[in-house]
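I'd like to ask you about the structure that follows.
Of the protein chains in this complex, one is absent; all others appear in place.
Coming up: chain A.
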Amino acid sequence: MAIWCRVSSRTIANANHMRKRMNQGFAVDVNRASGFSSASNRGRPLFSDGNRRHLNSLPWNRATLVWFQRFKSTLAEKQQDPFLSSDSDEDHQSLEFPGGKVSYTSEMNFISESSQTRVPCYRVLDDDGELIPDSHFQQVSEEVAVKMYSKMVSLQIMDTIFYEAQRQGRISFYLTSAGEEAINIASAAALSEQDIILPQYREPGVLLWRGFTLQEFADQCFGNKADYGKGRQMPIHYGSKKHNFFTISSPIATQLPQAAGIAYSLKMDNKKACVVSYIGDGGTSEGDFHAGLNFAAVMEAPVIFFCRNNGWAISTNVSEQFRSDGIVVKGRAYGIRSIRVDGNDALAVYTAVSAAREMAVNEHRPILIEALTYRVGHHSTSDDSTKYRKLDEIVYWKNARNPVNRFRNWVQSNGWWSEQQETQLRNRVRKQLLEAIQVAEKAEKPPLAEMFRDVYDYPPSNLEEQEKYLRETISRHPIDYPADIPV
């Protein structure tokens, strides 16, 4: 269970500030969360004394600033301009439009393209893995912390060995999550098994956390008979129904509107679960990002949009991807609550995802998390990133800003980990991986019939014909075909 820790003095100052704003009539309609938001809660006067009293009696707990606010809905018509105070007699200075009331001004001001300062990044551990004093975070038990750390190490080793296997020509393709181990593992650790994952493709750690075995990873990469995907897709396109992890597809961001639909279904079924959908910085430029966030907001769907902002989309740096302050500021454009977090801080990621999940599930709302990080590895085995970025930069992030080392320091400082355990773990995982690869490599490939199944629920006549004709061709020209696929 969560144990709330000390709150930084900054957060207390924020709470007081928020309270003042609330009393000024900051636009909220505070109710307990209940089922779906409906349109029934219209026309409640926002500045009556009744409301003010209600606002003052909120259990303002500095440690749980956000948690006790329950917003029924953020429909624009319920929101009034926060600068409009009921103390003034200027209510007649507002205008009604189909989207609701707005105040007007005769001074022409453009909203600046950016704020004075960038949205700050939430972190709890410093670069050396020391807890920052007065941090606000969700405590993890020794068991969970050790599991998180072990999985981060496993992910690192898995990536190294599979990458090598591709270099040796044993698998056709691979991409690593180097530098993003904290994002992968800590986000997964904060979720329940019932939460549904819609990955992009750099989140195999989520599967690792949930118990996907090294053998299962290897089987997919080798496309053998044991691959759940039946050898149909490139390596790293994992999918596992039993782990609630939807199959990866290469097109970018297509999973985002799907996530909204899946989350809507969870809501309709009254499930205490949410969807977590991952996307990179590059993916947020896709139209499906806009579609996904907008739909999730309008449909009030419990989905966490987790953006891994690792600075690079293949060779395209974020400076060529957007002109906004990263991704976090885009959440407000959709009416979505957002946070920016240090993606290399496992504790911060864990805390942010836990909190996001609470809100998504209990309030039926989407949440946007931007995790800042760095893609230490190349985009994939088809890429050499030294062609477009400095080796110094890569080395810096790999060593000085390493999320695995950082978390290890914290775990060790709690007395939960030792050098000996480190060596044992690394050796064990390496051995298991090499074995898994050997087994996967030797295993039979899926039979030819699997090429024709699952296009539809049952094969239509044109596919039956084509299979028949193909088999005749194979018997005439067997040397044209790979010998390791049973015909």
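As a convention for this text, a contact is a pair of C-beta atoms (placed from the backbone, for glycine too) under 8 Å apart; a residue touches a chain by one contact, two chains touch by 3 or more; residues count from 1.
Just so it is clear, contacts and distances are computed from a predicted model.
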{"item": "Complex member absent from the view - protein name from UniProt, among \"Cytoplasmic tRNA 2-thiolation protein 1\", \"SEH1 like nucleoporin\", \"3-methyl-2-oxobutanoate dehydrogenase (2-methylpropanoyl-transferring)\" or \"Interleukin 9\"", "value": "\"3-methyl-2-oxobutanoate dehydrogenase (2-methylpropanoyl-transferring)\""}
{"item": "Absent-chain contact - pick from A:292, A:326 or A:377", "value": "A:292"}
{"item": "Of A:160, A:215 or A:249, the residue in touch with the unshown chain", "value": "A:249"}
{"item": "Option touching the unshown chain, where A:140, A:158 or A:260 are the choices", "value": "A:260"}
{"item": "Touch residues of chain A, complete complex, unshown partner", "value": "36, 227-230, 232-233, 237, 239-241, 246-247, 249, 251, 254, 256-266, 268-269, 287-288, 290-292, 294-295, 298-299, 453-457, 460-462"}
